[in-house]
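Excluded from the complex is one protein chain; the other protein chains are retained at their positions.
Take a look at chain A:
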Amino acid sequence: MTSKFLTEVQQKVVVLGDFSVGKSSLILRVSKNEFLEEQESTIGAAFINFSVNVDNKPNQIQIWDTAGQEKFRSLTPIYYRGAIGAIVVYDVSREYSFQTAKEWVEELKEKANPKLIIALCANKIDLLEEKKKLLKEKEYADENGLLIYETSAKTGKGVTEMFVDFSKNLPKDQGREIFNDDFFEEEFFNIELHNGEKKTEKTICC
């Protein structure tokens, strides 16, 4: 069951971050390479398929965005489960969003698949003064083994570059199985179920 699933699905990358850090704008930017243009954009943009050539082989990734659902806290593990990469976005003009980004990174490190590739994306750099150099962010990324990108969804600076470079950093095909959606279940689906035949009783006593 699971192997069939794998052949159909591309590698999954999730975009996470606080409210209004520009997650959806990044996706919109890279999917159409246009920001706030006049043409109507529809909901199809909520995910994009992205293909990048690595060693002359196309590497297909699907980028998932949860913009708008940040309040559904309990739901987020579902999103990052099964992902091979996560891009944690923050807004350089709002200090608080970096704190949230750090919390995200911590959660991913603690609870997500240990082999998950994590990138920190410093968005809205168009709002940052030239002189300022994101030093502490870079230091943080270094310490935690994160990739770091600087982007501006508004001007388009660094957006496509980020997705291309990030895709190149993802593990290749052979590594996919371990990132399968249900790496726990896969294990125990093969185990004989101990309790499968027993009738479950309704009342559970302590």
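Keep in mind that, in the parts below, a contact is a pair of C-beta atoms (placed from the backbone, for glycine too) under 8 Å apart; a residue touches a chain by one contact, two chains touch by 3 or more; residues count from 1.
Rule of thumb we're sticking to: contacts and distances are computed from a predicted model.
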Which of "small monomeric GTPase", "Proteasome component C1", "Heat shock 70 kDa protein 8" or "Ras guanine nucleotide exchange factor i-related" matches, in UniProt, the chain that is not displayed: "Ras guanine nucleotide exchange factor i-related"
Residue in contact with the excluded chain [from A:Thr66, A:Asn123 or A:Ser152]: A:Thr66
Option from A:Leu28, A:Ile117 or A:Leu170 whose C-beta touches the chain left out: A:Leu28
For chain A, residues in touch with the removed chain: 9, 19-20, 24-25, 27-28, 36, 38, 40-47, 62, 64-75, 77-79, 81, 94-96, 107, 111, 184-185, 187-189, 191, 193-198, 200-204, 206
